[in-house]
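Notes follow the structure.
A single protein chain has been omitted from the complex, and every remaining protein chain is retained in its original position.
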């Protein structure tokens, strides 16, 4: 019955990548902690880079400043 | 002062249903735990079925596979 | 598959009250949103009053100040 | 390495305000708890007023009722 | 900069298992989503079985009822 919440910025995220993360995390919890995949919930939140701060600045600003 | 966060998939959700959940949960906390409704916060997050995994697969895929 | 997280201060909380909240919230989601109880997860976090702030002060302080 | 999640209703929120909150919260954690800004994550979730309940009603309804 | 929060019941959890989950989840996010391990945060919350409800009952009760 694990509940896994993954918050990432909404950059370069595809359905395929999300599906692969869901498979991988569920498998890890099954193999390492014997959790039942059928009741393992994985929720992915994609956050706007305006709404994600690190180092005291929004990622939007950081990307521009660091030209990345 | 309870804070309640309810995460559901964004399927068949209406304003009326959300309002009924907010009323019901607030009332439960008042009756069972004597919490003040005026400071009881209920936040509902509607999650895309691509972003919600169970049984190692995204709900989008699961719905198609199970034809539900 | 709803995931419900309820954060409350760790005041006057008993197993019976927690059980009643779990039953009540699960029933609400079943009746109002046709959610399957068997995959409805309810997690209750009990938070120390030192760690819960409202009105700019910790509840511990607030209780003493308001003698409640 | 603090992780700060700020949930607010999606009313009157601008990039500038979000940037100011990110700066301010990061600075507070640095000054008060000696946390490293470079690994301090601040995530702001803007919630629809339909999805935010207080006093047993959605903020959308509350705003109309209280004409605010 | 992903933030991963894993909530599990506090049953059969060891430091080794938690370390293995942290390694595995960080690696998944690096390989699948090219996320930098050095800013990937994984937080594991261990929840009392009194405080975790599924199927409308606390896991404590469920374990006894199902003798598992």
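Residue numbering begins at 1 within each chain, and the chains themselves are lettered A, B, C, D and E in the order written.
Note that in this section contacts are C-beta pairs under 8 Å (C-beta built on N, C-alpha and C of every residue); 3 or more make two chains touch, one makes a residue touch a chain.
Because the structure is predicted, anything quoted here is derived from the model rather than measured.
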item	value
For the chain not depicted, the shown chains it touches	B, C, D, E
Chain C, residues in touch with the chain not shown (by the definition above)	7, 45, 47, 50-58, 60-61
Absent chain, residues of chain D that touch it	1-9, 12-13, 17, 20-21, 24-25, 28-29, 32-35, 39, 52, 54, 59
Positions on chain E contacted by the hidden chain, ascending	15, 18-19, 21-23, 25-27, 37-46
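The rule is simple: only the chains that are shown with their structure count from here on.
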item	value
A-D or D-E - the one linked by more C-beta pairs in contact	A-D
Length of the line joining the C-alpha centres of chain C and chain D, rounded to whole Å	21
Interchain centroid distance [CA atoms averaged], chain A/chain C, Å	26
For chain E, residues that touch 2 or more chains besides their own	1, 3, 7, 39, 52, 54
Pairwise touch network: line, ring, star, complete, or other	other
Touching chain combinations (by label order)	A-B, A-C, A-D, A-E, B-C, B-D, C-E, D-E
